[in-house]
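Only one protein chain is missing; all other protein chains are in place.
This part shows chain A:
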Amino acid sequence: METLITLLVGVLVSTATYLLLSKNLIRIVLGTAILSHAVHLLLMTMGGLKGGSVPILDDGTETYTDALPQALILTAIVIGFAVTAFFLVLVYRTYQSVGTDNLNEMRGSKDE
């Protein structure tokens, strides 16, 4: 299971990197969003999968899954969301003032 998910992470990272290398701003933002998906999955996998029950204390349960990665991911999701939102607005504003969403065309502009 872990190996399979890790391979999936690899596919996601490749996709994200490819998008990051684009010249279109929206593609780049999309790339960062996918990269954070990949990282969340990776963190989850690192803690070991399905090692026990839901990490909510219960008298009847013996083992729980690793709660620490979950806490980390929760933080990461929120931060990732904030960053994506900020990026999107940045793209919007850039387009408003420069008039293009193409990085190649922005090169050499006086605001660079």
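Note that in this section contacts are C-beta pairs under 8 Å (C-beta built on N, C-alpha and C of every residue); 3 or more make two chains touch, one makes a residue touch a chain; residues count from 1.
Just so we're on the same page, contacts and distances are computed from a predicted model.
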Q. Given the options "(2Fe-2S)-binding protein", "Ion-translocating oxidoreductase complex subunit D", "Na+/H+ antiporter subunit A" or "Sugar ABC transporter permease", which would UniProt use as the protein name of the unshown chain?
A. "Na+/H+ antiporter subunit A"
Q: Extract the touching residues of chain A with respect to the undisplayed chain.
A: 1-24, 26-27, 29-30, 33-34, 37-38, 40-42, 44-58, 64-68, 70-71, 73-75, 77-86, 88-93, 95-96, 101-104, 107-108, 110-112
